[in-house]
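Working notes for the structure below.
Take a look at chain A:
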Amino acid sequence: MENLFSNTLDGYLFLASLLFAIGVLGILIRRNIIIIFMCVELMLSAVNLLLTAFSVHHNDPNGQVFVFFIMAVAAAEITIGLAILVMIYRNTGSVSIDSLKKLKW
Partner candidate 1 sequence: MEQIIFIILSVLAVVGALAVIFSSNAVYSVLFLVLTFFAIAGHFILLNAQFLAIVNIIVYAGAIMVLFLFVIMLLNLNKDSEAPTPALARIAGAIAAGLLMVTIVGAFKGLSQGSDVALRGGEIGTVSRLGQVLFSDFLLPFEISSVLFLSAMIGAVMLGKKNLKDS
Partner candidate 2 sequence: MNLLLLTILIPFVGGLVLLLLKGEAAKWISLAFSLLTLGAAVGMYQFFELNEQVQFVSNTVWMEALGLNFYFGADGISLVLVLLTTLLTPLIVLSAFGRNYSGVFLGLILLMESALVGVFTARDAFLFYVFWELALIPIYFICLYWGGENRGRITFKFFLYTLVGSLIMLMGVIYLYLQTEAQFGMASFAWEDISRLKLSTLEQSWLFWSFFAAFAIKMPVFPLHTWQPDTYTNAPAQGTMLLSGIMLKMGIYGVIRWMIPVLPEAMVEWAMLAVVLSVVGIVYASVIAIQQKEYKRLIAYSSIAHVGLIAAGIFTHSVHGIQGAMIQMLSHGVCAVGMFFVIDIIMQRTNTQQLESLGGIRNQAPVLTIFAVIVMLGSVSLPLTSGFVGEFILFVSVFEFNPYLAAVAGLTIILGAVYMLNSFQKSMLGEPRPEFASFKDLNWSEFAVLAVVSLLILYIGVYPKTFMELSEPSVKLMLGKYSGFTLN
């Protein structure tokens, strides 16, 4: 049990899962697109942390390289995402995801 609260692999697993779940919770309960974006980032970070932990556990640098790429992609993604967000705000005057209900046939 105490493994969960120490810097063992189990500890990182637990921490990362917790952060990830918080991110998911944020996505589910918030309506503000910006906050949702931030929650996505949070989830990515949780995954990054886990990848690094496994990388260290297996003594393999590839995991950390992967984290690096995730960060790069996340940066690009956020750029585009925020640009879209600006467009949405201009068109709807709101950043609530409930303003986007056209996503159906």
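As a selection rule, all candidates are chains of the complex that A comes from, given by their letters.
Here, contacts are C-beta pairs under 8 Å (C-beta built on N, C-alpha and C of every residue); 3 or more make two chains touch, one makes a residue touch a chain; residues count from 1.
No experiment lies behind these values; they were computed from the predicted model shown.
Checking the candidates 1 or 2 against chain A in this complex, the single touching one is 1.
Per the touch definition, chain A reaches candidate 1 in the complex via residues 3, 5-15, 17-26, 28-32, 34-35, 37-39, 41-42, 45, 48-49, 52-53, 55-57, 59-62, 64-65, 67-69, 71-80, 82-87, 89-90, 94-96, 98.
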